[in-house]
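In this view, the complex is presented without one of its protein chains, the others remaining in place.
Just so it is clear, A, B and C label the chains in written order, and each chain counts residues from 1 on its own.
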Amino acid sequence: MRLRISADAIRLTIPALSLTILLAAVFWLQPRAMSYIGLNLLFNLAVPIALATIAQMLIMSVNDLDLSMGTFVSFVACVTATFLRDAPLIGALVLAGLVMAYAALGIVIHLRNLPSIVVSLGMSFVWAGLAVLLLPAPGGQAPDWVRALMTMKPPLAPMAIVASIVIAILAHLIVMRSSLGVLIRGVGGNQRSVERAGWSVLAARAAAYGLAGIFAVLAGIALVGLTTSADANIALRYTLLSIAGVILGGGEFIGGRVSPVGAVIGALTLTLAGSFLSFLRISPDWQIGAQGAILIIVLALRLLLNRIEAREKGR
Amino acid sequence: MSALARLWRKPWIWSWIATFVVWFATIMVTGGASTLGLSQAALTFAAFSIIVGLGQMFVITLGPGNIDLSVPATMTLAGTVALKLMNVENGMILPGLLIAVLIGIAVGVGNYALIKALRIPPIIATLSMSFIVQSAAIWTNRGLRIKPPSFLADFTTSSTLGVPNVAIIALLISLFAWFLLERTIYGRWISAIGQSMPAAKMAGIPVDGSRFVTYVFCAVLASLAGYLLACFSGGAALNMGSEYLLMSIAVVVLGGTAVAGGDSNVPGIWGASLFMFLVVSMLNTYGLGAGIRLIMTGLIIISVIMLAGGRQPGAR
Amino acid sequence: DTSGKKIALSNNYAGNSWRQAMLTSWNKVTGEAVKAGVVAAADAFTTAENQATEQAAQIQNMILQGYDAIVLNAASPTALNGAVKEACDAGITVVSFDGIVTEPCAWRIAVDFKEMGRSEVEYLSKKLPQGGNLLEIRGLAGVFVDDEISAGIHEGVKQFPQFKIVGSVHGDWAQDVAQKAVAGILPSLPEIHGVVTQGGDGYGAAQAIAAAKRPMPVIIMGNREDELKWWKEQKDAIGYETMSVSIAPGVSTLAFWVAQQILDGKEVKKDLVVPFLRIDQDNLEQNLANTQAGGVANVEYSQEDAIKVIEAAK
Partner (left out) sequence: MTGDTLKAMIEVADAKVSFGAVKALDGVRLAIWPGECVGLVGHNGAGKSTIVSVINGGLTPNEGTVSGDGEVIARYGINTARSRGVRCVFQELSLCPNLTIIENTRILHRHLGGFGWRKRAKQVIERSLDAVFPGHGIESDSSVGELTIAERQMVEIAMAFSDAGIAPRLVILDEPTSSLDASLAEQMLAYVRRFVAAGGSVIFISHILHEILITADRIVVMKDGRIVAERPSADWTEHSLVEAMGSVVKGEAHRRTLRDLAAAPVVIEQGGRGIPFRAKRGEIVGLAGLAGHGQTRMLMRLHAAASSDWLPRRNSAVTFVAGDRRLNGVFELWSILKNFSIASLGDLAKRGVVKAEAEAERGAEWKRRIDIRTQDLANRVLSLSGGNQQKVLFARALATRAPVVLMDDPMRGVDVGTKQEVYEIIREQAAAGRTFVWYSTEMEEVCLCDRVYVFREGAIAAELAGDAVTEQNILAASFEGAAA
C-alpha cells in the first residue's frame, strides 16, 4: 500500500472537515438537530442548491462560468409550478427545450469564442424576463409527484441526506467515472490533447452545457417540490451560492479540476453555515458579513493546503 | 470620408447609435414635445451608472477574470455613513465626502489584499468583501433614511444652464478618467497589463502596484456614486446600490470595452449608460411590462457582444 | 398561562425604514412582555437576502430551536407553504402578517391591499371630481403585494371611469428607483393629475416631478417621514392637499399578541383583518410629530387591542 494520499483525496478533506466541524458545532448548539427530523430540516433546502452547484461545476469544468444560474433555476421553478403541473406534456417539452438552449449556448460560446461571463450575464436578464412574464406574481403549485418525492420519508436516513448522497453518487458517476465526464474534464485540463486524440471539443462543450442544463432543471423542480410554489425571484442567490459551493468543494475556476462530491459537500456546508449563524444568534446585522467571513476563511485554508501539497510534491 | 470611416470603427459607436435610436423612438411618441425633459432625465440618471461604470471599466481593463462585485455594497455603506456623519448639516459636507472616499479606499485595499495575499479569484474575493461591507452598512444606521444637507440636496437635484449638476460631475470624472487612460503612464500600464500580464511584467511595469491602485480607484468611484445618489434621492437606503451590480458590468460591456481586457473607452460608458436608462423609459412609454424589458436588455447585451466581440485573440 | 412559551419573529427583509420600524416596535412591545413574564422569549430573526428559500430555511431552524409560535412576515405568500406546513406538523403556531401565507394551517393578519389600492382612487375621485390622468407607481415585479395593490388600483379606475392611467412604472418601493422611473416616463406623458403609489415611493415621485418643473399632481403618500415632511412643507406653502396610506409597522406587535392568545388556548379565527393606517390633511401634524426622523408613521398594539380584533372577527 502507498502512504501517499491522492490529490483528489486531499482536495476533499478540507470541505469534508469544515462540514464535520460545522455539523458538530450545530449539534452542540442545538442537540435537537441530532435526529431524523432535525437533519431533514437542516438539510432539505440544500438539495436544490446541491443540484445547481453540480450544474455550475459542469460549466466550470470546461473553464467557463455561468452567471445566469440563479435566474435560470427561478425560471425553471416557474415552469414547473405552472406548465409541468397543468399540462405535463408541454411542461416536459419546455424543460427539454431549456436543456437544448443550454447546449446551444455552449456551442455559440465555443464557435464564436465568446466570453462565457458576458453571454451568461445577458442570458440572466432573458431568463428573469421570461420568469416575470410567466408568473407576474408568486403562485403556481408544485406537481403532486414532485411534492411527494421531496417530502418522502425513507427509512434510516431522512430525505435530504438520501437525496444529497444520491446526487453526489450520480454526479460522481457521470463526471468522474463515465467516458463523457472524462472527456469534459479533459477539455478543461488540456484542450489540445483532447483535440489531438481526435475528439470534437465542440461536442464536448455542448455536452457539458447540456448536462449542466439538466442539473439546473432538476434544481428548479426540487426547489418547487420543497416550497410548493414558485416566484420569479425565488432562486436568485443560487448564482453566487453555486459558484461558492464549487470553490468550497475544492473545485477550481480553470484546469478542469472539479469534484462532484466536494461540490455537494460545499452546498451542504453553505446551507449549514446559515443555520449555524442563526443558532449562534449573531446579531442579524452581521449575519451577511459572517457569511463573507466564512467564505474567506475556508478559501484561505485551501491556499494553505495547496502550499502543503506543493511542498509534498517538491520533495 | 476617411474620418467617417474611422468613426465607424470606434468600439463605442454601437452604443451611441442604439442610444440615438431609442431616444428618437421615445420622443416620437409625443411628437418631440418631450425632447428636453427626456434628455435631462436621461443625463441625470445616467450620471450614476457612468460613475460606477467608469470604475468597473478600469478593473475590467486589467484583463480576464478581473471584476469588482463589491460596488453595490460600497455605494450603500458610503452613502449611509456619510449621511449619518453629515446629519443634515451643511457645514459637514466636506467631512462627509472625505469619509465616503476613505470608505472607498478601505474597501479597495481589502479587495486587493484578498486577491493578492490569499490568492482568491477576484470574483469571489470582491463578493465576500461585499457581504462584510453590506453588513457594516446595516449595522451603522439600521435603514433609517437620514436626509442630506439641504445644500447638497439642492445641488444634486438642480441644473446649471439646463445641464443637471450630477451630469456635470459625471462629465468631470469622465474627463479625468479619459485623461488617466489616454494621457498618463498609469493608463498605458493598465492597458498593457490587460493585454498580457507577462509582457507587462517584462516591460518593467509595476504590475501589482497598478492593479492595486485600480481596485482602489474603482471602490472610490463607487463610494462617490453612493454619496451623490444618497444626496440626490433624499437619503441613503440599504438597497440603493443593488441595481448597480449588473448595471456597472453591462454599461462597460455595451460601451465596447473588451471583456478580455486591455482595451477600454470612456465615450462608450456614456452611450451605454444613456441607453440603459432610455431603453427602460422607452419600454415604459410604450407600456411594455417588466418581463419584456428584461428580455430585451439581455438580448441586446448578447447581440452587442456577438457583433463586437467574436474571435478576439485570447478572449474568454 | 403562556409564561413558559417562546415566540419567534421570522422576518424576510430589513433593508428599508418600514421594516426597521417594525423590528423596533417588536423589540419594544415584546421586551416589555417578556419582562412582565407574559412569555418566556420573543426573538427576532431576519434573513440576509430577501429570498423565500432563505426564509424557509430560517423557519426550519426555528422548528429545531423549539419555539412554540412563529410570527411571520413572509417573502412569498406561497413559496413558504412547505416550511410552514412542517412547522404546523411540529405543533407550532404560525401567525403571518403583512406578507401573509396561504397555507391553511397558519393564521393570517391581513391588510386588504386591494382595498388599499381602490381607496386611493376613491380619495382622488372626491378630490378631483372631474377626473384626470393618473400615473401608477408599482412595487417590485413578481411580488405578491405589488400585484394586489395594482389590481385594487385598476378596480378603482373601473369604478371611477373619469380617471385614466396614462403611465405605469416599477419603483421597487424605493425612493431612488421610483424617482428614476418617473423621471424617465414623465417627459412623454400628458399632464398628470394624480399619482397612485404603493408606499415608500411618493417622495421620489414628487422630486422627479418637481425636477421636471411640472405642475404638482396629487401624490398619494405612504406614511414615510420624508413624505409626510414634504407634504407638510407643501401644505404650509401652497395649501397642498393629499392623503397618505400604508400598513402600520406596529402590526407585528398585533401578530405577537394574537400568537400569545392562541398559545393561551383562545379560539381565534384563521383570518383576521387589520385596517391600514391612513393619514389625512387634518391629522398630518399629529402623525408627523409621532414619527421618528427617517422612519414611518406607526401604531403599536396592546394585548387589549388584540383581544378586540379577535372578538370583532367572531
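Brief remarks follow.
Note that in this section a residue touches a chain if its C-beta (ideal position, glycine included) is under 8 Å from a C-beta of that chain, and two chains touch if they have at least 3 such contacts.
What you are looking at is a predicted structure, and each value in this text was computed from that prediction instead of being measured.
Within the entire complex, contacts from the absent chain reach the displayed chains A, B.
Interface note for the absent chain: among B:Asn90, B:Ser158, B:Thr184 or B:Ser303, the touching residue is B:Thr184. Only one of A:Gly188, A:Gly210 or A:Gly245 touches the chain withheld from this view, namely A:Gly188. Touching the chain that is not shown, out of B:Val107, B:Ala167 or B:Ala192: B:Ala192 (per the contact rule at the top). Residue in contact with the omitted chain (choice from B:Gly32, B:Gly209 or B:Gly287): B:Gly209. Within chain A, the residues in touch with the undisplayed chain are 2, 6-8, 177, 179, 182-183, 185-186, 188-190, 192-199, 255-257, 313.
Listed for chain B, the residues touching the missing chain in the whole complex are 183-186, 188, 191-192, 195-196, 198-199, 201-209, 212, 258, 262-263, 313.
Note that in this section only the chains that are shown with their structure count from here on.
Annotation for chain A: residues 131-132, 136, 284, 287-288, 291 touch two or more other chains.
Looking at chain C, residues 14, 141-142 sit in touch with two or more other chains. For chain A in complex with chain C, the touching residues are 30, 32-33, 37-38, 41-42, 44-45, 48, 131-132, 135-141, 151, 223, 226-237, 271, 274-275, 278-279, 281, 284, 287-288, 291. Chain contact summary for the complex, chain C toward chain B: residues 14-17, 19-20, 141-142, 167-170, 174-177, 179-181, 183-188, 203-204, 207-208, 210-212, 224-226, 292-295. Of all the residues in chain A, the ones that touch chain B in their complex are 63-65, 108-109, 112-119, 121-133, 136, 240, 243-244, 247, 253, 283-293, 295-296, 299-300, 303.
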